[in-house]
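One structure below.
Shown here: the complex without one of its protein chains, the others still in place.
This part shows chain A:
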Amino acid sequence: MIYLDHNATTPVHPEVVEALLPFLQGKFGNPSSIHWAGRAVKGAVEEAREQVATLAGCEPGEVVFTSSGTEADNMAIKGVAAALGGRGNHIVTTQAEHPGVANPCLYLESLGFEVTRVPVDRDGILDLERLEAAITDRTILISAMAANNETGVLFPVRKIGEIAARRRVYFHCDGVQAAGRVPLSARDDGISFLALSGHKLYAPKGIGALVVRRGVKCHPLIHGGSQERNRRGGTENVAGIVAFGKACAIARETMNDEMGRLRGLRDRLEEGILSRVSGARVNGHREQRLPTTTNITIPGVEADSLLMALDLEGIAASSGSACSSGTLKLSPVLAAMGRTPEEAKGSVRFSLGKGNTDEEIDRVLAVLPAIVARLRGKS
């Protein structure tokens, strides 16, 4: 079995499993309790907070644990709208955002907010001049992702942060795909809100975080007890938090070496497909991109058929956002990059991660051309 869909989710790292198991098998306390049972877990939660903060480039007290990256995105966008709705009603975002950002913006639009979606070019690169030009004195938030889930294209986060600081607007960055894969720092990049997800970096599903920089105004999404410094009610997902912390620590230690290795594999896979499959083209800027992701249009082929055929060979890949697979909707990201519906329909994404090997890339390159030939009716 070959897994090339790490942008959808990653397997839990064995050391992460080891770190979280005690919190399912004995350390059951509520971190808010004053007694021994609570104390036994409180420290672990705070250590995890420090580990996440180190990877995200912020203070531990700025980390708010959530259930997912999508919850973190929602909290930032709706939380700012609630806190600053009296001052302004305008949000600047981009045409390439994940549904976790795009749909809260749509929702706020239905409540009367105004949203400007800055376009990207054919390579998926953000137009910074238009982003800055879109800001008005009613703008309360810029929301832009660090790395695109479908193409891996990186937005110039630090430059967006500079614009946000200069124009005195909050900057929310969806860092779900970037964290642990490329350097990212809320502090150095001028990010007010940074959304993270555990299961994209070898922690389990069901845990995420929103970095909320000190002094930044934001209402909670989930009102309840005083957990997370009153920013997110509900008893903490202790095992998930501990796992997330451990995964962030591992990611930080191994990022440089691992990303160099994966870039080599990705490039070999990409070049191999381009040279073996006629007409194949890469979607997204070849340099400003995650080292782990390639999105390729294969003309004359429907991605869903290709993905099924690959799956029958034990190879897991994707046609973009996992949420949009199985539905008719074409990728809005590829549409924003000027791809025709036909081109978007024939686009597949391979996203690499820890377990992938040279032999696996060889195997994909061995079976893919024959599958494409069959799908094109030439076998």
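Here is the rule we go by: contacts are C-beta pairs under 8 Å (C-beta built on N, C-alpha and C of every residue); 3 or more make two chains touch, one makes a residue touch a chain; residues count from 1.
We take it that contacts and distances are computed from a predicted model.
Q: Considering the UniProt annotation of the chain absent from this complex, which name among "Beta-ketoacyl-[acyl-carrier-protein] synthase family protein", "tRNA-specific 2-thiouridylase MnmA", "Spermidine/putrescine ABC transporter" or "SusC/RagA family TonB-linked outer membrane protein" applies?
A: Protein name of the absent chain (UniProt record): "tRNA-specific 2-thiouridylase MnmA".
Q: With the missing chain put back, one of A:A133, A:L312 or A:A366 would touch it. Which one?
A: Per the contact definition at the top, the residue touching the missing chain is A:L312.
Q: Just to verify: which one of A:E18, A:D304, A:E342 or A:D358 makes contact with the chain not shown?
A: Selected residue, touching the omitted chain: A:D304.
Q: Quickly run down the residues of chain A that touch the omitted chain.
A: Spelled out for chain A, the touching residues are 304-305, 308-309, 311-312, 323, 325-329, 374-375.
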